[in-house]
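The other protein chains are all here in position, but one chain of the complex has been omitted.
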Amino acid sequence: MLDERSLEEIRRKREEWEKTCLQPYVERSKERQERFETLSGIEVKRIYDPTDVAHLDYLKDLSYPGEYPYTRGVYPTMYRGRLWTMRQFSGFGTAEDTNARWKMLLKEGQTGLSTAFDFPTLMGLDSDDPLADGEVGKVGVAVDTLKDFEILFDGIPLDKVSTSFTINPPAGIILAMYVAIGDMQGVPRNQLRGTIQNDMLKEFHAQNTLILPPEPSVKIITDIFEWGVEEVPKFNLISISGYHIREAGSTAVQELAFTIADGMAYVEAAIERGIDIDKLAPQLSFFFNSHNNFFEEIAKFRAARRMWAKIMRDEYGAKNPRSWWLKFHTQTAGCSLTAQQPLNNIVRTTIQAMAAVLGGTQSLHTNSFDEAWALPSEEAVRVALRTQQIIAYESGIPDTIDPLGGSYYVEWLTDKMEKLAWDYIERIRKMGEGSVLRGVLKGIETGFFIKEISNAAASYQRDVEEGRKIIVGVNKFAIEEKLKIPILKVDPEVQRRQIERLKNVKAERDNEAVKDALDWLRSAAENNENVMPAILGAVKSYATVGEIMGVLKEVYGTYKKPIII
Amino acid sequence: MEVEEIVEGILLGNKRALARGITYVENDFPEGKEVMKRIYKHTGRAHVVGITGFPGVGKSTTVSKLTQEFRKRGKKVGIVAVDPGSPFTGGALLGDRLRMDGLDTNRQLWLDPGVFFRSMSSRGKAGGLAAKTGDVVRLMDAFGFDVIMVETVGAGQSEVDIIEVADTAIVVLMPEMGDDIQINKAGILEIGDIYVVNKADLGGAEKTEKWLKAMLMMDQEAVEILSKTTHADEAAVESGEIFARMKKGKGWIPPVIKTIADRGEGIEELANAIEEHKRFMEESGLLKERRARRLSRELFDLIMDEIKERLATDESLGFREMVDRVINNEIDPHTAVEQILKVLIKENGV
Partner (left out) sequence: MEKKIRVLVAKVGLDGHDRGAKVVARFLRDAGFEVIYTGLHRTPQEVAMAAVQEDVDVVGISLHSGAHMALVPKVINYIREYGGDPDEIVILVGGIIPEDEFDDLKAMGVDGVFIPGTPISEIIDFIKEMVPKKKEQARKKKAVA
């Protein structure tokens, strides 16, 4: 970013500094480590100076916020205009329990809702399924039918909140339920705001909520795109997620690369379907992890934004600048929390949350300090939310845009991560013979992603076991402790109550209408039509999540994958 | 568990007894040998099917689908899956091949009373099997399984040991493995009684099939018969007529069967071929012959092992001293062997 003469002077000065100042010093007192590296294994140099970023062009590679390639942020004023959305993921027990927790969070100043479902719901099983035994309402709210949604959103006007749903294989069903509630409340569909996760590709790489095979999964996601751009134009139809890839043990570079590749795959699927990409793009969102290596995380967010802008504009030819934006939600790294000395987790989460804000996130979930033990207690959830509020209101961090832009290190690292991510993406594209979509599907089939991620996870664990990576309070500074954290316990009665409700709904609904709706869905699926209208019909007839998924399983089959350790 | 309890349990169909018996045998416990002695007379009924092939060709999926098919035909099925074990640490990751990730995967097989699945580590042994695979198969045989499937390591090295235990050896390949020189090197063209080209929905299956047939038969006429009938004329396959035609000249010509094991396609045909091979082996007397050859080899190995073990542990045999005397040039090796054998044979009252 400097002219050749100044660079030359800097290089000369640097050599002189190394010889006369640095070397004698290092000889007297050695550095702590031979080699310093980020969590992705990128070597971190002693110091960065203008020569490290000399190849970057400010106007081309950084420019101003709100302008291509958006490295410094998607909005011209960023947090000076509006703070990020503080969105704490929550949900447990029955719909009543979660409804009460939501009302408390809204009162506490939270600005968006985010729904955690229990495992049976996530896996598309009803609460009375034998495989659901013991899991109903445990890690999130149990939803079987529209009835549960009616209770969940009781007293919450859908035109006033935006709601995020962490749901994947049954994402279409949950979106349909939300639309149905909106219809009941008389809220126009084009006013509904929120997000469904709806990202199956990362399930195959990492999170393992596996029901249908990859290709039909992508088909249904594309159906949701096609239906959603017309029906619910303010709703994020997907949250392309690196979070879980990271939690499964990937490096930051892998998280970045695989998430962007998945995003490209979805866009390619939409283009194949004939969906107008400029119409769809504003309804795409991303979801990243924020881990401990502060600068690497910031660089990752900035690189992601720059990459996506290039991809949407140059590769897929999106015309509207709005389509080039990468908007993302961030959650601090659950896998970084320790059960030992749990209060330390507040500090970890603070650092991670700061990285997310410095990286320009649009919304943020901060983990609660007790989450390595159980679902968070009310007090722990409050501290987590307060962490965000302190960053927002006390730290001054949000008062200027992209304050680390121009840091030699951060710019160098942003560029480096982008390059490494592109290497991966090109490999994937090659696996798909030019198509990223086919490449991702191929990588799922051959276990490419799983192998990459589990190798990274094992090598991280080895570093911890052998003391090369220090986890405070775990492999260093450990103490004997007797823990006294109040822990949220889910009432074991929940399962019984939920099954009872399901039974009542089934007894009261019009079973003929349910059958008709499910037949409609089956025929739509068999004839390769868009399944969303039929799913909405089924939901409104009070068909259960299990019944609707059951039809899709019948038509598309179920997925199984070889185990790769 | 006591030997008595295990033997009785195995003969009565108690899975826990079988599991413990296998553990004793696998670890070379003295109780293991005792169990083997007592169950031997109850063996010889089961049909042992070996499955081998390169990694990633879908051996385990084939095994799991075949198991379902044989269960449908009312057969009880035992499965031994051998995985590589490190000769250095002794550690191994076992048996995750039949066990797939997914909600609805092979669920019935896990709890089916007519199925027993056991994983074994090769414990560093080359050849694709674990040292005690043969004995484990016998225990399952005595237990009463009709079909016992043995899946080899599948590490891509030569895994010809499968013929040491199998009455019917199946080699699983996939498309594009055709003229691969590796196949020749691995020696698998000599060991298969049946060849499977799995993942036949991938391109190139026909080519692989044709190539295999040509290699296997080196007989233009036979190639013609097969390429006309194997897949086109299912009735001929089902009735076994095709095999009869093939046998006419050559005894047994290994059939090549295309499958898509994932979807269960071709599995019925494969099961038919296995049963046909069994019939052929029995009727032709080749089964007896193959088993006799195997037993004589096994007996020989056992004797050698026993002698080695005795020489190493029984000091009264004076093996160490004899070695020292040879080293010191007091006696020549041949005379030394004669003297030791004399002691061994006399001691055993022969």
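In order of appearance the chains are A and B, and numbering begins at 1 in each one.
In this section, a contact is a pair of C-beta atoms (placed from the backbone, for glycine too) under 8 Å apart; a residue touches a chain by one contact, two chains touch by 3 or more.
It should be emphasised that the depicted structure is a prediction, and the values quoted were computed from it without experimental measurement.
Chemist: Which chains here would be touched by the one that got left out?
Modeler: So, spelled out: the chain left out of view touches A, B.
Chemist: Among A:54, A:106, A:346 or A:372, single out the residue that touches the unshown chain.
Modeler: Checking each option in A:54, A:106, A:346 or A:372, the one touching the absent chain turns out to be A:372.
Chemist: Among A:91, A:249 or A:439, choose the residue that contacts the chain missing from this document, as touch is defined above.
Modeler: A:249
Chemist: Among A:6, A:23, A:185 or A:461, which residue is in touch with the absent chain?
Modeler: Reading the full complex, the residue touching the unseen chain is A:461.
Chemist: Go through chain B and note every residue touching the omitted chain.
Modeler: Against the left-out chain, chain B lists 14-17, 19-20, 22-23, 27-29, 85-86, 89-96, 99-103, 105, 107, 110-111, 116-119, 121, 123.
Chemist: Which chain A residues would touch the chain omitted from the figure, given the whole complex?
Modeler: So the residues of chain A touching the unseen chain are 119-120, 122-123, 125, 130-135, 138-139, 203, 207-210, 247-249, 335, 337-340, 371-375, 454, 457-458, 461, 464-465, 471, 474-475, 483, 487, 489-490, 492, 563, 565.
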